[in-house]
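Here the complex is missing a single protein chain, while all its other protein chains stay put.
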Amino acid sequence: MLASSRLPLRALAVAIATVALNAVELPMRALQRLLGVPRIGWVFVTPNLVVLGLFTFLPIVIDFYYAFTGGVQLDLRARPFTGWENLQTLFECGSYLDPSTCRKDLFWRAVHNTAWFALLQVGLMVVLSLVTALVLNRKILGRGFFRGVFFYPVLLSPVVVALIWKWILQREGLLNAMLHSAGIAGPVWLNEPGWAFSWSVFVSIWAHMGFYTLILLAGLQAIPADLYEAAEMDSASPWRRFYRITLPLLMPNLLVVLVLAVIRAVQMFDEIFVLTGGGPGSATLFIVQFIYQTAFAESIRLYGLAAAASLVLATTLLALTVVQLRISRQGLSGKAGRDDG
Amino acid sequence: MMFAHARACAFLGAALTGAFAVHASAAEIRVACYSDGNECEVTQELAKRFETQNPDVRIAIDKVPYKAITEQLPVQLAAGEGPDIARVTDLGGLSKYYLDITPYVKDPKYWEANFGQTLKWLRPTPTDKGIYGMMTQLTVTGPFVNKTLFEQAKVPLPGANATWGDWAAATRKVAKATEVPFAMAFDRSGHRFAGVAISQGAKIFDAKGNLTIDDGFKATAKRFYDWNRDATMPKEIWGGVGGSSYRDAFEEFANARVVLYLSGSWQINRMDKQIGTNFDWIAVPNPCGPAACTGVPGGAAFVALKRTKNPKDVGRFLDFLASEPVYAEYMAKTENIPAHAGLSKKGIDYKVSPQANAALKVFVGDVAKLSPIAYEIQGYKYNRALFNSTTTRLGQAIAGEMSLDDAVKRIAADIDEQVKAAGK
Partner (left out) sequence: MVDLVRMLAGTRGHRRLDWTDWLSYAYLLLGLVLMFGPVLWLVLSSFKSAAALNEFPPRLLPYGQASVTVPGHPGPLPLFRVKLPDGSTRQLAELRRIGIQATMIDPERPEEEFKVNIRDRERVRAFHLALENYTEIFGKFAFGRFLWNSVFITVVATLITLLFNAMAAFALSKYRFEGQKWVFLLIISTLMIPPTIILVPNFLVVSKLSLLNSLWGVIWPAVATPTGVFLLRQYMLTIPDELIDAARMDHASEWRIFWRIVMPLSAPALAVLAIFSVIWRWNDFLWPLVVLSRTENFTLQLALNSFQGELTTQWNYLLAMTVLTLFPVTIVFAFLQRYITAGIASAGVK
């Protein structure tokens, strides 16, 4: 029933597409005559650039403007110029290592939380992804199935992920029920600062590790099998094989995964926001949530401060991306002669 | 197959026209509404009646969650977008977006006579005399108590002039006897806390009319902190979430996990529906402190917004809602306390359960005992600076993140910063 109703729809879609495309061709030919072949590339790239310009680059510029102005107005013209004041407020601290000595203690708590989170989450996740990739690389039945198993949570939306785990971690949720049957009284997990943080790390690992597992798995599978056979003939131990063959050849992928994961961890927001809302207190408050809170959740909105914090975050991410590009370029040169596509 | 094809095309066509729908020629007014209980449903009912009486106007009620009003509406308004009328609680904070409907109402004197006290809350400056909207309720904060638990524990209810200390002691006894985990709970809101603080002697405003954190406030904070830490109160309400996010303790009370619940009169409808006769829930007069026995008044108002393209119709609709018979019906159906002076005197014929009726009577009685400071803080433009910082910082202290002294210092610093920025 469905298939038969799709056919005329498909014909309709194809018809529309052909007409539209042929219509576009005329002006394109004209432009081609005007600009010549290499420069026609500009026309192809323009739609993407326009969208990026309007919705990414222009806002960045406006963000700077917000950061250097004060007041609570959204309208740019109504904002008084305050210069470095916002950034100075942000960085006013007795000691950067102790948020409680800072004027914007919540910002610095967020910075510390994010730093620890990035460290722990990425560290654990990369190790787990590597282990999983190694296991999946073996000759086992149902390998494709298991590969999908680890990848499934990656597809779920952050809201869904957070709600699933929130449900399990309730005072009378599944986890506490299982502990109860073992005679242990579980706490209200998400209401204890230490536990809330640990669970944030766990949940985000759960939701993302499948992605990195796949990347590492692809890297492992690209290692030529004859290297291993040669090693076996030299009766090298499995550990030696790993250390001497797998690790060095996988290093480019590992580094890429590492940096990608850190960049993502630093930007963590959606699932943690729904899971804990930054609480208890500010135990799971991360930078992006601080920005969101300052600009949206407070009744008196300090857009300038939020923008200043955004710039700090952007600088961090810029540094990390540069690192990542350097690494992947090095990695590429080390993989000369390998077929990737 | 032909039928399926036709159906598919029809669906596609309908969807496309739906996406680009042109509205009917009637003027449309959009109302962003959130419900405490059933306010938006009743509003919709009344709006339909208005539409039949005025066929040239269409009223669209957008039912949104409270969060959308507090978080999204201000940003929309700042960007020049938003509805024509909104039901808001941050009365002073959004006042720069309000529209003066004095030229569009039939009798401005009627408004002044009956809504005078609360019209002040909506005005951007103290000397302004405009009519910017209509209070859909007068709310008062105050405690609800589980009387059945008191009876089971055989503990007498404290009297009308009992202090917070008396109530704390009594509820602790009851909780122990009936194996209820906690004695008291407050909603996670600086607004609730303020009433207690004012009763305990906090002056909230200094001589110049600026917000100040004085000894009365600090003493209340300490008491509240101690109650949370010694399990008189469940610390996960205030300490379990972050920032200034609102969280009520209604479910704890409804599930009889708490003996006394400080909330307010807007919960009566919900109590009636969810608790009903499961146990005897009663409202009690606000407990006393050395300075007063007060709660904080408040309420949500339908405000007219400057950006509307149909100011005349907005004025007409609000006039309709504010007219005595309609307003009386509105109050009766939503079980709210009227902000209408005439109706307050006459009384509303609430068709509610005897429990709700009794509770409403207690709250109406509380209105008379409201401290002038409480009125002032409700009408103060930057009261959110006080309420939100109190919630955030005390929440952090209760969660064990900082000491109480630090928290109090931070509250003062936060207020300073926000008021300064808002004043620019």
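The chains carry the letters A and B, assigned in the order they are written, with residues numbered from 1 in each.
We take it that a residue touches a chain if its C-beta (ideal position, glycine included) is under 8 Å from a C-beta of that chain, and two chains touch if they have at least 3 such contacts.
What you see is a predicted model; the values in this text were computed from it and never measured.
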Exercise. Of A:12, A:28 or A:124, which one is in contact with the hidden chain?
Worked result: A:28
Seminar exercise, completed: The one of A:7, A:34 or A:54 in touch with the missing chain is A:54
For this session: Check the options A:34, A:78, A:149 or A:230 and report the residue that touches the missing chain.
Result: A:149
For this session: Decide which residue listed in A:12, A:93 or A:160 touches the omitted chain of the complex.
Result: A:160
For this session: Quickly run down the residues of chain A that touch the omitted chain.
Result: 21, 24-25, 28-29, 32, 37-45, 47-49, 51-52, 54-60, 62-63, 66, 74, 76, 131-132, 135-136, 138-140, 144, 146-153, 155-160, 163-165, 167-168, 172-174, 176-177, 180-181, 206, 210-211, 214-219, 221-222, 225, 238, 253, 256-257, 263, 267, 269-270, 274, 288, 291-292, 295-296, 303, 306-307, 310, 313-314, 317-318, 320-321, 325, 328, 331-332, 340-341
Exercise. Which residue numbers on chain B touch the omitted chain?
Worked result: 15, 19, 32, 62-68, 72-73, 75-76, 79-82, 146, 148-149, 152, 178-180, 251, 256, 277-279
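The rule is short, and it goes like this: only the chains that are shown with their structure count from here on.
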Seminar exercise, completed: Within their complex, chain B touches chain A through residues 1, 4-5, 7-9, 12, 70-72, 74-75, 78-79, 90, 93, 235-236, 239-245, 382, 384-385, 388, 395-396, 398-402, 406, 410, 413, 417-419, 421-422, 424
Exercise. Can you list the residues on chain A that touch chain B in the complex?
Worked result: 1, 4-5, 8-9, 12, 70-75, 80, 100, 103, 105, 188, 190-191, 193, 276-285, 293, 296-302, 304
